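Note that this complex is displayed minus one protein chain, with the remaining chains in position.
And then chain A:
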Amino acid sequence: MDKLLTLTALRRVIQLTAFVFFVYGAMIFATFYTGDKLTQSLPALSCAYDQSGGDFCALIPLQHQMDHRVSSIFTQGEKVLPALMGTLITLGTVAVLILILNKAFCGWLCPLGFFQETIGMIGTKLGLTQMGTLSRETITKIRPIKWFIFLFLVLILPLLTGIGFLGHEWGNPYCSICPSRIMTTAMTGDMSQVYISQANWGYFALSLIADLLFGLMIALALFVRAPFCRICPILPMQTLFKKIGLLRLVKNGSSSCESCGNCVKACPMDIYEIQESAENKNITHADCTLCGRCIEFCPHDGVMNFKYGPVTILSSSKEGFKKRTKIDKWWRG
């Protein structure tokens, strides 16, 4: 039993609970918040298209606000503050949630993150060769994609749609390609989001990208860790507020860190920067999901830490490392 008492095991339990709540929440609870999802924008991919879900991610209101409200500054001469009020409220909500949990929304609560990790576990059990850490070169190429998606698909294209430069299909282009839309609806037995649209070229392109991306994500998740998370536009949005997050990854590194590299090997997002020496420094990177695997797999006492405000809540240790390595070997068979 003690074997199972690890940070990852705790994370899996919380991920599963969050998955049930976010995907099926309204079937279980009948409160205002779960009943009609009129509020609560989460910095995690909890899809608004899921009619049984308990909440929704902040990206859908952001796109709608760009399309319908912010655009009115240009089209109707609306005053800036009233036009931006909805966006400011959404961002304010996200900021408050980031303050509480920081980027742990990704590593601990996101339904799509859990879905990918579950497929990864299946891939491991099927005996598929896991890719391990991606090269620095590959990571450098991938990293800007999420910013591109955030800026263009979440903000700029919906805004241009609202102004009238683009057709209605570009009003929420990120949702149109998001794998979470297909995954969460399919999980409730609703397959209506799996389609190729022939309405026009825009709808066709977006629906084709969505389906190809979903299939690709499932296949990649079998042997690559967190394939979609690497380009997810939630990460840039969280990065805007990560400085205020109370939960953070703090490193008090020793000189042996750079030669060890265990933390990078353990990191599902392949963040090479975390192996660099640091003294009592917040190293929560833009790509970090605060999953805590680097803490579990660090063999040095007190080098990698989870801190909540001034309080250290988890530290790396030799004992913890030994236990975690043993479990990892057992899991991989």
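Annotations for the structure displayed:
The rule is simple: a residue touches a chain if its C-beta (ideal position, glycine included) is under 8 Å from a C-beta of that chain, and two chains touch if they have at least 3 such contacts; residues count from 1.
Going forward, contacts and distances are computed from a predicted model.
Between the names "(4Fe-4S) cluster-containing protein", "Peptidoglycan glycosyltransferase RodA", "Sugar ABC transporter permease" or "Nickel transport complex, NikM subunit, transmembrane", the one given in UniProt for the chain missing from this structure view is "Nickel transport complex, NikM subunit, transmembrane".
Across A:Ile28, A:Leu212 or A:Ile244, the residue that sits in touch with the chain not pictured is A:Leu212. Note on the undisplayed chain: of the listed residues A:Ala199, A:Ile244 or A:Ile313, the one touching it is A:Ala199.
In the complete complex, the hidden chain is touched by one of A:Gln51, A:Thr140, A:Asn280 or A:Thr312, namely A:Gln51. Among the residues A:Ala26, A:Leu112 or A:Cys232, only A:Ala26 touches the chain that is left out of the figure. Where chain A meets the omitted chain, the residues involved are 26, 30-32, 35-39, 48-49, 51, 128-129, 131, 168, 182, 191-192, 194-200, 207-208, 211-220, 222-223.
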